[in-house]
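Removed: one protein chain of the complex. Kept in place: all other protein chains.
Just so it is clear, A, B and C label the chains in written order, and each chain counts residues from 1 on its own.
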Amino acid sequence: MLEVENLVMEYGGFRAVDRCTLTAEEGHITGLIGPNGAGKTTLFNLIAGAIEPTSGRIRYMGEDITHLSADKRFHKGLVRTFQIPHEFHRLTVLENLMMVPGHQAGESLFANWFAWGKVAGDERETERRAWETLEFLELTHVADERAGNLSGGQKKLLELGRTMMTDARLVLLDEPAAGVNRTLLRKLEEKIAILNKERGYTFILIEHDMEMIEKLCHPVICMAEGTVLIEGDFQTVRSDPRVLEAYLGETVGDAA
Amino acid sequence: MSPLLDMREVRGGYGDADILQGVSLNVAPGEIVAIVGPNGAGKSTAMKAIFGLLHVRGGKITIDGKDITGLKPNLIVQAGVCYVPQVDNIFREMTVHENLEMGAFLRSGDQTRAYDRVYGLFPDLKERRKTLAGNLSGGQRQMVAMGRALMLDPKVLLLDEPTAGLSPRYMEQIFQICRDVRDDGVALLLVEQHAKQALAFSDRGYVLASGANRHEGTGAELLADREVAEMFLGG
Amino acid sequence: MEFLELLNFYIIPGLVLGSIYALGAVGITLVFAILRYAHLAHGDIATLGAFVAFAAVTLLGLPVYAALPVAMVVTAFAAVGIDKLFYDYLRERPRIVTVMASLGVALMVRSLVQVIWGVDAESYIRGIARPENWWGIRLKDREIVTILTMIGLVLALQLFLMKTKWGKAMRAMSDNPNLALLSGVDNGKVVFLTWLIVGGLCAASGFFLGLNTELKSMMGWQMLLPMFAAAILGGVGRIEGAVLGGLIVGVAEEVSVIFIPSEYKAAMAFVILLLMLLLRPTGLLRGKVL
Partner (left out) sequence: MEWIGLLNYAVFMAIFICIYGLLALGLNIQWGFTGLFNAGIAGFFAVGAYASAILTTPEAAGRIGGFDLPVPVGWAGAMVLAAAIAWPIGKICLRFRSDYLAIATIGVAEIIRLVVKSEDWLTNSARGVTNIPRPFGDLPYVQSQLAYLALVGGILLVVYLLVERQIAAPWGRMMRAIRDNELAARAMGKDVPFRRLEAFIFGAALMGLGGALFAHLNRAITPEAIDPMVATFLVWIMLILGGSGNNRGAILGVAVVWVIWSFSEILTDQFPPEIAIKAKYIRIFLIGLMLQLVLRFRPEGILPEPQRGVSGKKDL
């Protein structure tokens, strides 16, 4: 579904992503692990179109999207979440969800003035869907709260919820578990699994919570220094000495 | 030995949420201490708490017995703590020498000795003292950043991931420089991603997870601890 | 057209005008780089400086050129005062709010000038200055002084920025404000120095415009666009770029008269501004883009 080919991202001489090549299969939840600075989030930024790569190609459903703008990728069903929640802090939780669907009738000035009926109908449908999402996430009690006032975990749920407001096909989740307490974490896992099974979302998941990776992800890709180190099922990746080394660092000299 | 830098049960964060949920650590004179831990453990945050870049809601931080909890960074500098951030840690449009001058900004009088000391520690920089810092390689930039901090002759130097993004060759060089700095009489506290190397060359280490202390001990002890290795790969 | 004619009637006046723009553009670029906002009252502070010099000439009876340093000092402190009164407390708010405040200050400074000195055109010296002829090149004394003073002031400023402790602190603040603060640089003092320098340069710019043309209450506002165009053309944060940009804009404006009606001289700056934003927003010397 997604093919990344020889992708390079350079910032002032430093290669955050270095000739990275990987694929994500439709219907799978692909886990992306690796130490800090491995280039995982940069890779997400590249796939989602927030930044343009120095070189290399990204293909999505057979189409080259390397130079497509972020909003166009979104409309093709390629949706991402952020590691640090990027909620619209002055909008209510409900509005945060309702703003998501693309091509709403009410986003056109003229429709607002001359086709209010259509806009209102559209809006009812969007609101229904938003409430559904809130129920699914068990967030209905904070629907009218400003999103900025939510707890860290609730914001993470909201991030996930936004991906449900569109006809997403490939969802990039950047550390959904970070800063989320245990109970909420299990809920989050459950929701991701449901979305994968019932709605057929394909996920790529950056995560440091290995339990979550183990439960959800197949295959698991480990990145280090901007490129793919190893790919396989969780146990294979986990027990590979290179992975441990990437996390703990190579041995310098014979001090260890 | 009584600790030089002492951090006790510190809690705090940027917004309302506490990222640090009670972190305690200390650094004795002439020591290199490493803070390691999985991503999101609060390592850099702990360091920023020491340097007053964070809202500290509980606990106490002292240097040489003097309370510096919640002080402004410039006062903490005067108390003898210097900090090298992970990114944006040099003045790119100024020469290497000017970067060092900025390091000594708060000092008056003749700085020849301070320059000699820093250039002695970093001979590479001496050759390039007229080069714009922005034109240097990653490892050299890190040296500029450390040199700038050392100009104030601190008692403790805080380094936030000094080897991030560096090649193994440079990494080793930076570690060597850290030892030289220590031998020169400055204690070091560093946050490191490359846990194994860091613990191997540090005198002591702390392993943090989820904003709290998890393990501590000498570098060798921690390296040998199977539990510590496990932590990095699983919850 | 003969070369000498081109030189005498277009290039030289262009360079003189360009020097005036350069003095203003250097200030704009400093404010842009260190304080990080577009200062819209810049032109009107230049007007104020020009009229302070006028007062020094008419009230104190100073010789014209002696009025320049007086005007520079007075305007420098006026600029510091304006910052303290109107910009300082907006520092925590989005920068664009300060831009808005500076628009208000522009209006206030101008109306102050209009209240004190009226709206009629004035001049420092009565009578017509005759240009001297140097091998066919016609130059007036005041034109030579304008260009030389501009060069002198910019060199002095560069020397200050490159060689002195506080000059370096200003550059550090422009380069990496967080690290400058970590190094113990007192932000308030940098801001103070910046306004002192910017105010002085403004006054010089206004003074030379008044010297080479005449003094009008709207003169500064009309210089604002060319000064910004010059700063952006040269690359925001680049002193030498602002000078280069000023000279290019000045010459472009004068030479444009050959091709387009002279009323539209002022439009050249706008065209240059838009072209730069479109093609190379970092300017000729790779400055900042906010």
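Everything below uses one rule, namely that a contact is a pair of C-beta atoms (placed from the backbone, for glycine too) under 8 Å apart; a residue touches a chain by one contact, two chains touch by 3 or more.
Every value quoted in this text rests on a predicted model; they were computed, and no experiment measured them.
J.: With touch defined as in the header, list the contact partners of the absent chain among those displayed.
T.: A, C
J.: Out of A:40, A:80, A:156 or A:208, which touches the unshown chain?
T.: For the chain that is not drawn, the touching residue is A:80.
J.: Taking the entire complex into account, which one of A:23, A:92, A:151 or A:196 touches the absent chain?
T.: Considering all chains, including the one not shown, the answer is A:92.
J.: Using the touch definition from the top, which of C:7, C:97 or C:181 touches the missing chain?
T.: Answering carefully, the residue with contact to the hidden chain is C:97.
J.: Given the full complex, what residues of chain C touch the hidden partner chain?
T.: Residues 32, 37-38, 40, 85-86, 89-90, 93, 95-97, 99-101, 103-108, 110-112, 114-115, 118, 221-222, 224-225, 228, 232, 261, 263-264, 266-267, 269-270, 273-274, 277-278, 281, 289-290 of chain C touch the chain that is not shown.
J.: Determine and list the chain A residues touching the chain excluded from the picture.
T.: Against the missing chain, chain A presents residues 48, 50, 69-71, 74-75, 79-80, 82, 86-92, 94-96, 98-100, 102, 104-109, 112-113, 116, 119, 122-123, 126-127, 143-144, 146, 162, 166.
Convention: only the chains that are shown with their structure count from here on.
J.: Count of steps on the shortest touching-chain route from chain A to chain B?
T.: 1
J.: Based on mean C-alpha positions, which chain is nearest the centroid of every protein C-alpha shown?
T.: B
J.: Please tell me the distance, in whole Å, between the geometric centres of chain A and chain B computed from their C-alpha atoms.
T.: Chain A and chain B have C-alpha centres separated by 33 Å.
J.: Express in whole angstrom the distance between the two chain centres, defined as the mean CA positions of chain B and chain C.
T.: Computed value for the inter-centroid distance: 44 Å.
J.: If you look only at chain B, which of its residues touch chain A in the complex?
T.: 17, 38-40, 134, 137-138, 161, 164-165, 168, 171-172, 175, 192-201, 223, 229, 232-235
J.: Would you tell me which residues of chain A are touching chain B in their complex?
T.: Contact set of chain A toward chain B: 12-14, 16, 35-37, 151-152, 175, 178-179, 208-211, 214, 238, 243-245, 247-253, 255-256.
J.: Could you please specify the touching residues of chain B with respect to chain C in the complex?
T.: On the chain B side, the touching residues are 73-74, 77-78, 83, 85, 88-94, 98, 101-103, 105-106, 148.
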